[in-house]
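The structure appears below as structure tokens.
Every protein chain except one is present and positioned as in the full complex.
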Amino acid sequence: MSAVQTEPATLSEEPPVSLWRDAWYRLKRNRLAIFGLCVIVLLAFTAIFGPYLTPYDFLGQDLEARNQAPSFAHLFGTDDLGRDVFSRVVYGTRTAFLVAVVVTAIALVIGTVLGAVAGFFGNPFDRVIMWLTDVTMSVPNLLLVVVINASLKTPIAQWMEARYLETLNPFYRETVWIDFLLVFGSMALISWPPYARLVRAQVLSIRSRPYITAAQALGLSNRIILTRYVIPNALGPLIVAVSAGLGTAMVLESAFSFLGVGVNPPTPSWGNMISDGLRVWQHYPHLLAAPAAVLGLASVAFSFLGDGLNDALNPRGSK
Amino acid sequence: MLRYIATRFVIWVPSVLLVMMAVYALAFYGAGDPIKLIFLRAPGDVAYNPERIEAIRESAGLNKPFIEQFGYYIWNLLQGDFGNSLSSGRSVWAMVKAAAPVSFKLALCSIVLTALVAIPLGMIAALNQNRRLDYIILGSALFLWAIPAYVAGPLLMVGLIVLLPGVNVPYGWGGVFDIRILLPLIVLSFQPIALIIRQTRAAVIEVLSEDFVRTARAKGVPEIVVALKHILRPVLTPVVTQLGLIMITIVNGAIFVELVFGLPGLGRLTVKALTNSDYPVILAITLIGSFLVMISNLLVDILYPLLDPRAADARRSR
Partner (left out) sequence: MTGTKTENRLLDVKGLTVEIETRSGPAVIVDGIDLHVDRGETLGVVGESGCGKSLTMLSLMRLLPNKIHVAKGEAHFDGRDLQKMSNRELRKVRGGDIGFVFQDPMTSLNPVMRIGEQLAEPLIYHRGMSKKEARARAVELLRLVGIPGPEQRIEAYPHELSGGMRQRVMIAIGLACEPKLLIADEPTTALDVTIQAQIVDLVKGLREKLGMSVVWITHDLALIAGLVDRVIVLYAGTVVEDAPVDELYAHPRHPYTRGLLASIPKLSDQPASRLNSIGGTPPEPGRRPQGCPFAPRCPLAMDICRTHVPKLEPVAAAGSHRTACFAAEKAREAA
């Protein structure tokens, strides 16, 4: 212990760890968040590989076996066309993840660009962009998306039809893509404001924070300041927002499909399966329960993980 | 104060105009010909008479350019004329007037229920931070937050039928004091309650570490008074600012809740209008929804200085 005399005391109680190791440590101790993470990983795996592994085709009809209750042959039973509900739920997972990931990615890009522009260049960009986020956020967003979806579907379908007649390219007959295109576009259109606000706030506050000034005063290069200080500090809140955004997008997608303006049958989506199930739930509750339960599980998992990430990455805010 | 409210209103007008113009444009370019829509729903020998359609189009001013039509619509709106529904031909204002009270009453009850349930629960969770009770409340809140209304509603109904076979499923509307309001009200309040529980908990935890709470304890103030007087009041300020967000959640949720439980409110009107591409109705509902959110945010701004004297001073000096 005699060496203590010359050794300056370090600032933490334990060997210093990096921000991410520290965050991972905190996350690991949060049981709900780990549960959420496991569910999400499982669902993601299902979304990617599931459709190849299911025993039935999600469109395969078996009119001999309609509206069957769950059994070993059909884990979640069958629907009114004799389709295997389990296979459809599995394919619905792919739909849900596809929409969630693409929408969040588009929204993130739009939001980051607009937020950074607003933060870096200031007025008049700042004022206009912030006004747009305010407007978008102050309208009941569901309404807006539904309106966009409902009204653009017909013209786009007509356009595709016309292109097909002109070119005879079979691509233009794939109407499934219209659904996805509309869902992606309209949802991204209402999902970007939180990211824009976040990025703008980060840019503004980080630029003026004492530790950046301190780092500049120490003569660190801009690159080091950017990679060591700015990005890690901005990334935390963004990761939290993205994990929450993925969950929200997933729920929104099924909401639109539920209302009949999102992904339409026969492509399975949890939302349109719930909507179908709702019509016959008195007789065949499993048709409602299976997709509803999976949607609930996925949404809860994202909510748990998002909350855990928030606690882990923004330690000051939580405790 | 009046002047302040007026200023806020003036700021709100261009944003809502932008939204309405967007919706109007969608209707104008996307929905197809409104006249054809009318006739498609009223088939008969006049349905496909092109001359007749042209005549009506002419008289209704529907062959004018977009801006002119939109301006005409706004002009009528300013005079209280929301136009007529394309599907039923009834005045949109009459339809909205019939449906709005149902939704407003439900929303108001939901806000009251949320305040009564969520604020105490959030406080209890925070005061038991990181103990079992906290985890249970917080976990339930996350759970409620994640369950969409169109999942919770049906599942609750299925559950009720299975558990209580003799009971009639509460379906329909009979006013605020009718038993049937319970289930939709609870489902509609799930998300707001979850939101406010988490907000309250976070705010209480922050206030708990404040020095003035320690001062209150050092003065020998009883714990219950510390909680209700010293902690609750500063907590209310950040919680009340969530009212706008709650309004959005409720407006969104009402669409599904009214659909699932068969309530004759604005939510169901919305869905009907959407499936019929009934744009005058959709525009009116967008306007009302946006107005509600604006009013909530305005209310927050008025309440804020009453709850926090520092904010009152800041505003006066501005």
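Worth pointing out:
By written order: A and B. Residues from 1 in each chain.
By our rule, contacts are C-beta pairs under 8 Å (C-beta built on N, C-alpha and C of every residue); 3 or more make two chains touch, one makes a residue touch a chain.
The model shown is predicted, which means the values in this text are computed figures rather than measured ones.
Contact with the chain that does not appear here is found for just one residue of B:221, B:271 or B:298, B:221.
Only one of the listed residues, B:9, B:66 or B:212, touches the absent chain: B:212.
Where chain B meets the chain that is not shown, the touching residues are 129, 209-212, 214-223, 225, 229-230, 233-234, 237, 307-310, 313.
The definition used in the following text is that only the chains that are shown with their structure count from here on.
Computed from the mean C-alpha positions, the centre of chain A lies at a distance of 23 Å from the centre of chain B. Every residue of chain A that touches chain B in the complex is listed here, in rising order: 32, 131, 134-135, 137-144, 146-148, 150-152, 154-155, 247, 251, 254-255, 258-261, 274-275, 277-278, 281-282, 285, 288-289, 292, 295-296, 299-300, 302-304, 307, 317-319.
Chain B makes touch with chain A in their complex at residues 15, 18-19, 22-23, 26-27, 29-32, 135, 138-139, 142-143, 145-148, 150-151, 154-155, 157-158, 161, 202, 205, 244, 248, 251-252, 255-256, 260, 270-271, 274-275, 277, 282, 285-286, 289-290, 293-294, 297.
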